[in-house]
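Some chains have been omitted; the remaining ones sit where they do in the full complex.
Order as written gives the chain letters A, B and C; numbering starts at 1 within each chain.
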Amino acid sequence: MQEQPVRVAQIGYGYWGPNLARNFHQLPQAALVAVVDARPQALEKAASLYPQIHTTTDFREVLADESIQAVAISTPARTHYDLAKAGLEAGKHVFVEKPLAMDLGQAQELVALAQERGRILMVGHVFEYNPAVRHIKTMLDRGELGEIFYLYSRRVNLGRVQSDINALWSIAPHDVSIALYLLERMPLAVSCQGAACLNGRVEDVIFLTLYFPEDVLSHVHASWLDPSKQRETIVVGSKKMVVYDDVSTEGKIRIYDKGVYRKGDPIYGEFQYKVHSGDILIPRLDMMEPLRNELSDFVDAIRQGRAPLTDGYNGLRVVSVLAAGQLSLDRGGEKVTLQEVLERHRLDPGWLFPSPNP
Amino acid sequence: MQEQPVRVAQIGYGYWGPNLARNFHQLPQAALVAVVDARPQALEKAASLYPQIHTTTDFREVLADESIQAVAISTPARTHYDLAKAGLEAGKHVFVEKPLAMDLGQAQELVALAQERGRILMVGHVFEYNPAVRHIKTMLDRGELGEIFYLYSRRVNLGRVQSDINALWSIAPHDVSIALYLLERMPLAVSCQGAACLNGRVEDVIFLTLYFPEDVLSHVHASWLDPSKQRETIVVGSKKMVVYDDVSTEGKIRIYDKGVYRKGDPIYGEFQYKVHSGDILIPRLDMMEPLRNELSDFVDAIRQGRAPLTDGYNGLRVVSVLAAGQLSLDRGGEKVTLQEVLERHRLDPGWLFPSPNP
Amino acid sequence: MQEQPVRVAQIGYGYWGPNLARNFHQLPQAALVAVVDARPQALEKAASLYPQIHTTTDFREVLADESIQAVAISTPARTHYDLAKAGLEAGKHVFVEKPLAMDLGQAQELVALAQERGRILMVGHVFEYNPAVRHIKTMLDRGELGEIFYLYSRRVNLGRVQSDINALWSIAPHDVSIALYLLERMPLAVSCQGAACLNGRVEDVIFLTLYFPEDVLSHVHASWLDPSKQRETIVVGSKKMVVYDDVSTEGKIRIYDKGVYRKGDPIYGEFQYKVHSGDILIPRLDMMEPLRNELSDFVDAIRQGRAPLTDGYNGLRVVSVLAAGQLSLDRGGEKVTLQEVLERHRLDPGWLFPSPNP
């Protein structure tokens, strides 16, 4: 295991990049050594906060600097593939914000490249490091929710209007990542409805349905054209139900001791369904910043030579679902099987699940 | 115009019927004269509250009683068609709870029959009589919301589990009715996703998307398998946005002076989208019980010889959307055009919009 | 034990009386036989709902009717004493709404009279029959909250403006009753601040502090001049804290596993206080209507010849606190001891606690 802090360059210092930089700066096992951004004003801000680091508008300087082990990419989604590829080819470990790429073929190429070069490729699916999501996962693992019936997310707000990528690629990756993490399965098929309200080309709002095996459904409503900020995921189990409300000020998670059970004679008579309704529990959660957990995993994975939780395969799985969703959108909401998407890109289904560790 | 109160028989005295009966009893322009239900206990309850009325388990007694002008049907949805048809054939005016029928052909038959007999046929789409929905409609009529981008409803709860009809036919009629009322248009196509979690046959949860002309989208999430009661409709306009939260204790409607406007040169440059965010208004609404408004309209329509707001055509429009939704469900979520549904049932599109008054 | 239903006359059929009448009508062990009110319109309403009962504007008819065993008085507070006294003197069991009387001497007289005549005297402190308050009481009895530090209530609204009695006598009796019930102790002293905003004579808003033994404080904020309806009681214990929010739509009670504990060496050093913050529990409560519980206790007490929970002594205790509060108000907020109030009215302190059962 490496003793020295991992030397990291932050690529992109706009909306989210400063949060990455701050965490790399604070993590004892990492050292923020450079920030790259095309805009001089962004670099000035970075320099005033971290006077000791190198700032540059030229990504190649970082690639050429052999003392830099890792790059963290937080740039517009359309640039993820090119930058991550350049990073891996220069021998860097690469952290890239979600989505891993805007195209399934490119995502696959990045995963293959990382494996070939023996470098860590990680994607920023930060909710898998969120204490609330983790708490639900633990409950699922222990069977406390019973059988999962369905789950859904709503992630809407007014703002961060995008004119190049739609709400599916911009917002929904969080919810796809949460669903795959919680269910530990890939959907068989996907359908996606959307409306391009503002400019007629880019969907500002989408509704995404994932069809999982055993008739389990997951649904996502994502939009940047909504009156109030809502960030919630509801998981409906046969024994308990959980509401994760990320904007709640008193407890992010409410666990409902509620369910429906069958009553009556299954042979001679009709079943009757009875509702059970018990207490509600708001568990105390760790206050750890999810982003800090995430970036710790990145640098620890580098130091320990292991895969991080949200590795390239994880990113690939999410992109494959988004690609199916996009195909559905393109076809006016038609249901699209994962199978079709994988065949289109000649992607080995074995790559998707389970995650082979490098 | 008729001077005497309209003499009404209430058919079905289970979950919702008592509310209809109470309102008919209280309305000065109506007289509740009989209650019909197959269960003697239900009749006992009715008799103890309204000792002066006739109670019977035999619907035919009511049909045969020429002094009874109108019947109000609040029975399981699968019986709506038969009972409404019998009522109309006996020369009664008929109020029937939503949905008008479980089949588009049957719904059409009822409308034709009412027209032929010169009787009022009305369906209980109670939200079109709700002061909150009316307030939004008035704002739309005045152009206060600007252009409508999209709207969506969530109507979920734990309870009232049905094992014969699914959430589409049981819960979503409210939201379809609201959407058609607000937009004054029919959707071009419909898609519906759902999961039959409990018994594998009947969908406990559905997600319904209506595609309206000009790329306007409406979405409904309906379920009886959710941890907490949510009843909300959000309307997103270009100038303002409205949240109608029916379970809110302080004001059902919040009007957000929020929107997105374009900035920049449409010819040479890219548009930029700016968010405008102003005050929120919670208007005071009339406290009138929607059901009272609705039943007033029924008896007034009878007395005045005019169509009520939610007449048979209105009910037919809602059933045609539900039928398209069911076809989509049956086909695994595929998008289904209204056109196809109308042709299947050889339904004259002219019947759907606008509503010809009898 | 009496086998027949207790025959009850309802005195006063205005704002609250109809709720009493409805419950007496529905309780199997009671029979509503008469309603008295000075206003003919009120009697008409009662008669239309309960055609079989006797209605009259003359209370003496009820007093003279030997078949009537009990009267339930729900009239303006200033008339409670006269009506309850007349009822007891006519040999009736008497239920009277809170407060028992507007004067401590009169309250004492009623209790003595009931004892002398061997009749039940009960006061309508309905929150002692509320499942939420009962739940807190059970937790206190089991020591689950630890040591009680303090508790406070806020009961405010806009409406029900009174111009003859102030918020102390009109609203605060509920909170005084809750505090005495939970703590099972009498306060040593009372202070009360208030403002007569509307007419300069009657306090629309009051702040009442009860000083209990061992430095336990209870505080009440009562007002009919507030923008939104708030009804809450917070109990702060050393181990847990409870919020009872009566207007909450999702669970009336929240139990916080929170507290402050001392750390450090009590001899050599300063204590340090550490905050413990754990889960929040929203327990499922029985849905029983508190008023039904209360009136059941009244008629059961009559049939079983035992004291009800909120008997005359209970009412006397609350009135003694209100009397001290009024004296404090009259003296501009000065602290007033219970001792002084008792001596003023030559009230035997033994009457106050514990409650001697008849």
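Throughout what follows, a residue touches a chain if its C-beta (ideal position, glycine included) is under 8 Å from a C-beta of that chain, and two chains touch if they have at least 3 such contacts.
What you see is a predicted model, and the numbers here were worked out from it, not measured in a lab.
Asker: How many subunits, all of the same sequence, make up the entire complex in this structure file, 3 of them being shown?
Answerer: Copies present in the complete complex number 4.
One rule holds in what follows: only the chains that are shown with their structure count from here on.
Asker: Centre to centre, using CA atoms, which chain is the farthest one from chain C?
Answerer: Checked the centroid distances; the maximum from chain C is A.
Asker: If you average the C-alpha positions per chain, which one ends up nearest the average over all of them?
Answerer: B
Asker: I'd like to verify one number: the distance from the centre of chain A to the centre of chain C, where each centre is the average of its C-alpha atoms, in whole angstrom.
Answerer: Their C-alpha centroids are separated by 55 Å.
Asker: Using mean C-alpha positions as chain centres, tell me how far chain A is from chain B in Å, no decimals.
Answerer: Those two chain centres are 39 Å apart.
Asker: Any idea how many Å lie between the Cα centroids of chain B and chain C?
Answerer: 44
Asker: Give me the residues of chain A that touch two or more other chains.
Answerer: Only 254, 277 qualify.
Asker: State the interface residues of chain B toward chain C in the complex, per the touch definition above.
Answerer: For chain B paired with chain C, touching residues are 51, 228-229, 247, 249-250.
Asker: List the residues on chain B that touch chain A in their complex, please.
Answerer: On the chain B side, the touching residues are 149-150, 152, 158-159, 161, 163, 189, 191, 193-200, 204-205, 207, 209, 211, 215-217, 219, 221, 225-228, 234, 236, 241-243, 254, 256, 258, 260, 262, 270-271, 273, 275, 277, 332-335.
Asker: Sort out for me which residues of chain C touch chain A in the complex.
Answerer: 250-251, 257, 277-284
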